[in-house]
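Of the protein chains in this complex, all but one are displayed in their positions.
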Amino acid sequence: MWDIIVNATPQLVVAGLKYTIPISIVSFLLGLILALITALVRLSTKKGPFRILKAIFRFYVWLFRSTPLLVQLFIVYFGLPYLKIAGIAPDGIKLTPLVAGIITFSLNTGAYCSETIRASILSIPKGQWEAAYSMGMTRSKALSRIILPQAVRVSLPPLANSFIGLVKDTSLAASITIVEMFEVSQQIAAENYQPLIMYCLVAALYAVACSLLSWLQGYLEKVTSRYVTNAD
Amino acid sequence: MWDIIVNATPQLVVAGLKYTIPISIVSFLLGLILALITALVRLSTKKGPFRILKAIFRFYVWLFRSTPLLVQLFIVYFGLPYLKIAGIAPDGIKLTPLVAGIITFSLNTGAYCSETIRASILSIPKGQWEAAYSMGMTRSKALSRIILPQAVRVSLPPLANSFIGLVKDTSLAASITIVEMFEVSQQIAAENYQPLIMYCLVAALYAVACSLLSWLQGYLEKVTSRYVTNAD
Amino acid sequence: SSNSKSSSKDSYKSELNQKGTLTIGLEGTYSPYSYRKDGKLTGFEVELGNKLAREMGLKAKFVPTKWDGLVAGLGSNKYDVVLNNITATPARAKSYIFSKPYIYSRYALITRQGDDSIKTLKDVKGKKLAEGTGTNNELVAKQNGATIVPSGDFVTSLSLIRQKRVDATVNAREAWYSYKKTNSTEGLVYHDVSSEKEPAKIVGLFNKKSTKLRSETNKALKTLRADGTLKKLSQKYFGADITE
Amino acid sequence: MLKLEKLNKSFGEHRALVDITTTFPEHQTTVILGPSGSGKSTLLRSLNLLERPESGKYFFDDDVFDFAEGISVKDTLNIRKQTEMVFQGYNLFPHLTVLKNIMEGPVQVLHRPKADVEKEAHALLAKVGLADKADVYPNQLSGGQAQRVAIARSLAMQPKYILLDEPTSALDPELELEVLKVLKQISTEKRSMIIVTHNMAFAREVADKIIFVEDGHILFDGPNERFFKTDNKRIADFISAMTFANI
Partner (left out) sequence: MLKLEKLNKSFGEHRALVDITTTFPEHQTTVILGPSGSGKSTLLRSLNLLERPESGKYFFDDDVFDFAEGISVKDTLNIRKQTEMVFQGYNLFPHLTVLKNIMEGPVQVLHRPKADVEKEAHALLAKVGLADKADVYPNQLSGGQAQRVAIARSLAMQPKYILLDEPTSALDPELELEVLKVLKQISTEKRSMIIVTHNMAFAREVADKIIFVEDGHILFDGPNERFFKTDNKRIADFISAMTFANI
């Protein structure tokens, strides 16, 4: 058993560093941006044609939250090539596995995190908006200087949870031909016929990654909440 | 294409009603109970040997949150039979797929939801505890009569999210030989070689289930928060 | 070249997913057909793919993916051909086209030691059999009246038998031999059922549009068969010639 | 009769209460005064055992408890049943109607029959002038109404002592007035009350006895009249600041 672990671990770690980690990080960052945009659009009080935009974003969030991620990956990678758009993509939209994976993970993360960010913005007391407005700040200035810096603190724990979830979900990328950590563990299992050991090993590696992230989360929470440490 | 959909939908719905829905509901309820126990133990201020119990529950939550659910399923179903306990289970712990699935899903849900419940209890102002204590209530009476009824309201949205997540995660039960909805869609795809259509179809069914749950969530939120409707 | 003759000869190349490359889809976790050895992709179908490509003047590129991705990827032109121990069936012929068979896979029946109730395919009636979803093995088990328990891979199927969770599995004889090479088969019994069920024709799977590519592949296959390459590969990976 | 002897309570390094010895006579209203942070709340909360002093003796009628030895859960619950706290932030239970708020203690803690308790609760609501609010939820009440419900809730437990910690300091003067009127009426009924307040006019009006606390020490402990006529410079300054005599 030990020789299996000794043999397999480096391969798993390489796959993790090559795919699991980069895909998680890039998708999460893109997802965060998307989540922020989505949250802001949905929170906007603008009327008129803007309402259509709001409906679109609402639909997007609903769609990605209520269907399985595996199916989303599948449709983006294998389904989009059927979508032929004259002029733009006459042969269908063909993405490389990595691009399809990152797009899907970002869209999925964006949908979930937009709800987190929306809630965190709403949790900032109205008085903070009013104090900013009273100074003559525009909505965007109030948002960027006053509201978001405070919302970050509130949304950090749920966002960290989403990130940890994403790291584990990248294992689904195997179904669109990305040989990430989980897939490597299965390949090795197919060779050594010891799936149970391989499963435990890969689970341990995920646990290490997730624990590191939790630790990072704790650190960030401490940094961002230095201004509330004395509050009860 | 239409004949595929017309043919497949009843089979998928049957599988959904037979496995996906019951597994989700039973696991979620058991998970909730476990989550509540875990949250209460971890929040307890008791000292002494009780600290060991707290450490055990903390380990449980960490373990189930930082490893992939698929691996958890696999280990409970295929791994536990290797665990031979003299006297209790001399031949290893062999669970039927359904039992193994429900246990794993419950443990997983319990770990995630315990954090939700813990946070919701902590969010109830200290003054509510003090008002209850001041009346001469014991800790458990204060908890059951005053704190938990309020915590329910706070924790409803994140719990509903966990439930929706669980419904989609039951698709992993296929890996321990349960023929739930997702597996049925794959079986049909294996026959007709049209996985894309099947995936879209099964996604639509998940979306229906999730939307129903969201609607139920909205209803419950309205009911449980009737006493804050006039607050700003 | 701009020569019109050679362009008609090479016209299958326009059906390729990637210029000058034969993109091959396979699972990569299916010993001995395609699997990893020390991290390197190898196996019967991997070597076959390489030889076919060379014969066609192309470079082979392998895309390992999950089973459902293989079929979907062919539909959306992610690969040119799938070589994954695929059996030709009428249902599959509706959506895809096949190459000529390159091996004939014999069925085996694996049971638990001490369980003498199953010896032949006929005995599986009403029994629980572990089979991969969408595999031909599943079809055979079903045809003989077995109850199917879905199983991810061959090892899982064997675990299920050992743990008395199913009674048997129908699988390719080759999978059994490959497993036996490096693993103990204690507690399991192997039954040759090749006399009961005709061997399955294992073929390459193409998108319906790739007719020219298929002809070209068939030509290359014929050459490999004629010069003994195919036989040699079969001996190497299956320990027997199963190409006839 | 409630009595404290050499009570000490620290928060970390900070000594919030130092060697407090005093009595809270029955059937009288005792008012605790003092600057912010002086330890008034800590003192009041110690009486209800919401704070646990490190040392000191606590006399309740014929029972004596020693904080240094700890007080058992049973004794704690017993003392709490006889001392009801009214908080600055009301602390009504938001998920229960006004009536249920008042009935919760008598039914759940004293295990009295529901029907009796309900009748009494209605009577108490009438007493604080809120007979028509029985079925609304606390969030639909103004601050003054909420605090009056909190007072009714504490009365419903029929405690020996009612402890009020700045019951009106979260209220506008007009709403404050409603609450003070109710409290004044209760004080005339010769109940045992202990009130922490910043309102000098009110203290002067209702107090039988006044305790002035500063930095955890008792600076004054005596009858109402003597307090407002004191020649202690610190206390005189305090009184004039509290009444905005010279801004």
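Letters A, B, C and D mark the chains as written, and numbering starts fresh at 1 in each.
Keep this in mind: a contact is a pair of C-beta atoms (placed from the backbone, for glycine too) under 8 Å apart; a residue touches a chain by one contact, two chains touch by 3 or more.
These figures come from a predicted structure and were not determined experimentally.
Participant: Among the chains you can see, which ones touch the chain that has been omitted?
Facilitator: If we consider the entire complex, the absent chain touches A, D.
Participant: Going by the contact rule already stated, which one of D:Leu180, D:Val213 or D:Ile235 would touch the omitted chain in the full complex?
Facilitator: Selected residue, touching the omitted chain: D:Leu180.
Participant: Just to verify: which one of D:Met1, D:Val64, D:Ala201 or D:Ala236 makes contact with the chain not shown?
Facilitator: Only one of D:Met1, D:Val64, D:Ala201 or D:Ala236 touches the chain omitted from view, namely D:Ala201.
Participant: Among A:Lys46, A:Lys84 or A:Arg145, which one is in touch with the chain left out?
Facilitator: Reading the full complex, the residue touching the unseen chain is A:Arg145.
Participant: Touching the hidden chain in the full complex, which residues of chain D are there? Just list them.
Facilitator: Considering the whole complex, chain D reaches the absent chain at 35-36, 142, 169, 172-175, 177, 180-181, 184, 198-199, 201-202, 205, 241-245, 247.
Participant: Write the list of chain A residues that the hidden chain touches.
Facilitator: Touching the missing chain: residues 125, 127-128, 130-131, 133-138, 141, 145-146, 149-150, 153, 226-231.
The rule we apply is simple: only the chains that are shown with their structure count from here on.
Participant: Go ahead and note the Å separation of the Cα centroids belonging to chain B and chain D.
Facilitator: Centre separation, chain B to chain D: 45 Å.
Participant: Which positions in chain B touch two or more other chains at once?
Facilitator: 78, 195-196, 199
Participant: Could you list each pair of chains that touch one another?
Facilitator: Applying the touch criterion to every chain pair yields A-B, A-C, B-C, B-D.
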